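The other protein chains are all here in position, but one chain of the complex has been omitted.
Think of it as A, B and C in the order they're written, each chain with its own count starting at 1.
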Amino acid sequence: MRFKVECDLGYRVQADGVPFVFNIEAQRRPGQTVVEESLSVSQDVARDRFTVPESGDRIVRLRAEAGALAVRYEALVDLDAGRLDPASVREMPVGRLPLDVLAHLFPSRYVESDLLQSFAFEEFGRLPHGYARVSAICNWVHGHLDTTAGASDEHTSARDTLVSRQGVCRDFAHLAVGLCRALGIPARFVSAYAWKLSPPDFHAVVEAWLEGPEGGAWFLFDPTRKAAADGLVRMGIGRDAAEVAFCSPFGAVECGAPSVRIEAADPAADAELTTDAVTLAAA
Amino acid sequence: MRFKVECDLGYRVQADGVPFVFNIEAQRRPGQTVVEESLSVSQDVARDRFTVPESGDRIVRLRAEAGALAVRYEALVDLDAGRLDPASVREMPVGRLPLDVLAHLFPSRYVESDLLQSFAFEEFGRLPHGYARVSAICNWVHGHLDTTAGASDEHTSARDTLVSRQGVCRDFAHLAVGLCRALGIPARFVSAYAWKLSPPDFHAVVEAWLEGPEGGAWFLFDPTRKAAADGLVRMGIGRDAAEVAFCSPFGAVECGAPSVRIEAADPAADAELTTDAVTLAAA
Amino acid sequence: MRFKVECDLGYRVQADGVPFVFNIEAQRRPGQTVVEESLSVSQDVARDRFTVPESGDRIVRLRAEAGALAVRYEALVDLDAGRLDPASVREMPVGRLPLDVLAHLFPSRYVESDLLQSFAFEEFGRLPHGYARVSAICNWVHGHLDTTAGASDEHTSARDTLVSRQGVCRDFAHLAVGLCRALGIPARFVSAYAWKLSPPDFHAVVEAWLEGPEGGAWFLFDPTRKAAADGLVRMGIGRDAAEVAFCSPFGAVECGAPSVRIEAADPAADAELTTDAVTLAAA
Partner (left out) sequence: MRFKVECDLGYRVQADGVPFVFNIEAQRRPGQTVVEESLSVSQDVARDRFTVPESGDRIVRLRAEAGALAVRYEALVDLDAGRLDPASVREMPVGRLPLDVLAHLFPSRYVESDLLQSFAFEEFGRLPHGYARVSAICNWVHGHLDTTAGASDEHTSARDTLVSRQGVCRDFAHLAVGLCRALGIPARFVSAYAWKLSPPDFHAVVEAWLEGPEGGAWFLFDPTRKAAADGLVRMGIGRDAAEVAFCSPFGAVECGAPSVRIEAADPAADAELTTDAVTLAAA
């Protein structure tokens, strides 16, 4: 299924030479094909590019001059999500995890999974293992947190959210990632363009490493239950939000609100909202 | 019902003149009568005494000399707990609370009730108000925390415990107090000699301000579900553990483990273990 | 010296019967005499009054009806601050503290003095004890914190502020109180009308228990270094901000910004700004 994604970012830069790091381009990975894309920048400055090997994040850095800076990204992206019978998707024991996946069991800045173990085992320890258990975690997060703008900020972590019971998509994702890791299920934070998300914005979802009939893979979950799993175009993948900010300026800058859009390229498309589909990137 | 309580405390003091503040004597309050008591101290030093007006805590201060210090308290105490039909005990709206009770709605060092509001309303907000709701809070605390020595320390607060789901009686009490306050129910922390507690030790329980047919009163709850509500001899009452330490030395001191005993004066007594009885100090 | 203080508070109440607790009236205490005062409320509702024995806080409670609520307090207050030679003001050892002062050594919600001990001893442990040491604490707080609106909120504590190095008067006061307590100096949080504070607002300062030639007393300090110590009219005194909110509504309410004024009744008065005067309430 083909999607058109766009975002417009605007800044007022207060000095020459302020470095910006962007992570807004659609990832190129199995199951997600960038058909065409363009990144336009209102200032004529050099760009450095880097694709992070372990995550596929596509980083662009530029040094902006004082004044207005506008950045626009647009792309056509094909998503070819696999789907599996949830009952066929199991957890993979730590002893068999691919060794490059192990790092996604560690706690990180906004995901103190080391502090969540007793809670996670109490609440989810007796559930049948597998896809359904991660889904139960996301249901719990969705059912027990209120979506409250302003109740959290850029310093808020999963521990804070477990207490406050409030947050935005980023907080929902951090807590779900933390509960997975606490149970020994590798999990990571994903920033995405999210089809049908209302109001439109960058979104944060979760990938957990599970094992289908053909082997291990990262499976997608949206603990906010707001986006269509078929329509998530990944930008950033990381341990948590610390690694996938869509924009990191290193200097004095005023930031406008981002404008984000995603629509199905085929107007007839109207997939149902499957918030917890078994979406599988080919291994 | 009459109880004999005793405790023995031992210290090695490493300098002359180290101040000690003790809070180990049974309170004198309606429903709790000290029939006889003695406090013996192995060093011949002066004692200052003070009963805190708002709490009834009986504080003893002394300045110890270098060397061994042994403190022994023993008392005969009559408890005359009132009991009410739980269904007759209501919450008192904030607008009608006695104004000297209001302070027990505020957050305190180990009870960050300001952070617990969303959780408290989500979990307990729809329950029928009254004695049963506080009892439900204590049941929740009892059901969701593990008793784990060493999982908490003297800096651990209700927020920490809500995340870690582990603790000792002090942590159980802090969390229950915090959930009450978050719902607008005044609550305080009580240290006590606890009949039938096994193993014997100082205990921490909770009082919540509720309203029976004859008016408002502090009702007793033990969220650990370990002690007999009929057999709790109060020592310290305060906002939280910061205010009712049984011993605070202000200098270099080695502390031994306290030895604590309580038994029914009448060996025939064998009240049932009612962990959540409607225990009511006469107003 | 005589001052005229005023404040105007405005609310929009969204239901009938919402309880409000105010703590905006000038305390009546030695050295601070209320010559005349009036409290006017735009709604004709009953008021309950209580003066907290241990603090002197003058609490007013009312139950507001839905709609606009305006509260206005004005008073003429005489301040008769004592002054002592700072070199004559000593710390009082814990072993000699009045026993009703001891509670101001305990940690509280926003003042985790238990966590600040190593820092306090490292930074201030070797300084000469006495008035000058508390003054050094306030100088340190003033010198190391930035006044930044929005960097802290109603949940921010001394521990947070020691890390963030940012805050408003409330945060400055909490940290100074905490450092005092960590060193064994009783200290408390004071809300006040503050002469010459710019822009005018309710202010937060600190009292520490010290000992002059004639005995112990609470001495006043302003770690923001913004107000004239001669012109602080105390409203609330408590362990920390949790106890002295100028207004606590218990229900759905929109709050306007308070309007606060204080001026010298004698227009010729123009005491110098002595931010750290030895201000002594008569014992």
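Convention: a contact is a pair of C-beta atoms (placed from the backbone, for glycine too) under 8 Å apart; a residue touches a chain by one contact, two chains touch by 3 or more.
The model shown is predicted, which means the values in this text are computed figures rather than measured ones.
Within the entire complex, contacts from the absent chain reach the displayed chains A, C.
Touch with the chain omitted from the figure is made, among C:116, C:220 or C:262, by C:116.
For the options A:31, A:86, A:125 or A:184, the residue in contact with the chain missing from this view is A:184. Against the chain not displayed here, subunit A makes contact via residues 17, 19, 21, 48-50, 52-54, 59, 61, 63, 93-95, 99-100, 102-103, 106-109, 111-112, 114-115, 154-155, 184, 239, 242-243, 250.
Within the complete assembly, residues 115-116, 118-119, 122, 144, 146, 159, 162-166 of subunit C touch the chain that is not shown.
Convention: only the chains that are shown with their structure count from here on.
Connectivity note: excluding subunit B, the chains that remain group by touching as A | C. Homomeric contact subunit A/subunit B is classed as same-residue, with over half of its interface positions used by both copies.
Top-ranked chain pair, ordered by C-beta pairs in contact, is B-C. Within subunit B, the positions touching two or more other chains are listed as 115.
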